[in-house]
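Sending over a structure as structure tokens; questions will come in a sec.
Left out: one protein chain. Kept in place: all the others.
On to chain A.
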């Protein structure tokens, strides 16, 4: 899974209200050689059939897919949490899904992904909180920081809904607060493939 140019092994992203456009902006900036796997929790109605994978398919060079239970996390892939399931990283580096009760009124929940990813990847993880109208992701980002990972939050000014980035910033665990347009470029510099 390792990328030669960096000690990081994965990126986790959490987004809610306004997230579709924000994630798209980040993906579009990624260079075609960007190879770190990305796992995304985008809050979405539990009762829709997922269209997210189709939506992001042609927006980046990574292979986009809705995460399947127990599949190994591979470089060059972009995994999306299915509607109405939590997405977790298992202790063997595979993804795991669950129908445990919503966390922060959300399933999938960003905290659930971030906390389990922090357990597995430790300091080799980058966590990013984007726009959203609740506080999901703040505790998860804190845990990523505690385990030595790198934490990034979108600036309030560039967020369509500022509550989620604000909550994450309040936990005082954020390494970089970046305008939305710069996040993709920031990732490019980290993954020097």
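In this section, a residue touches a chain if its C-beta (ideal position, glycine included) is under 8 Å from a C-beta of that chain, and two chains touch if they have at least 3 such contacts; residues count from 1.
We take it that contacts and distances are computed from a predicted model.
Visitor: Name the absent chain by its UniProt protein name; which of "phosphoenolpyruvate--glycerone phosphotransferase", "CoB--CoM heterodisulfide reductase", "Protein-glutamate O-methyltransferase CheR" or "ABC transporter" is it?
Guide: "Protein-glutamate O-methyltransferase CheR"
Visitor: Out of A:34, A:85 or A:114, which residue would touch the omitted chain in the full complex?
Guide: The one listed residue touching the chain not shown is A:85.
Visitor: Among A:6, A:25 or A:98, which one touches the chain that has been omitted from the display?
Guide: Only one listed residue reaches the unshown chain, and that is A:98.
Visitor: With the missing chain put back, one of A:112, A:164 or A:183 would touch it. Which one?
Guide: Candidates A:112, A:164 or A:183; residue touching the omitted chain: A:112.
Visitor: Which residue numbers on chain A touch the omitted chain?
Guide: On the side of chain A, residues 49, 68-70, 82, 85, 88-91, 96-101, 112, 115-116, 119-120, 122-123, 147-148 touch the unshown chain.
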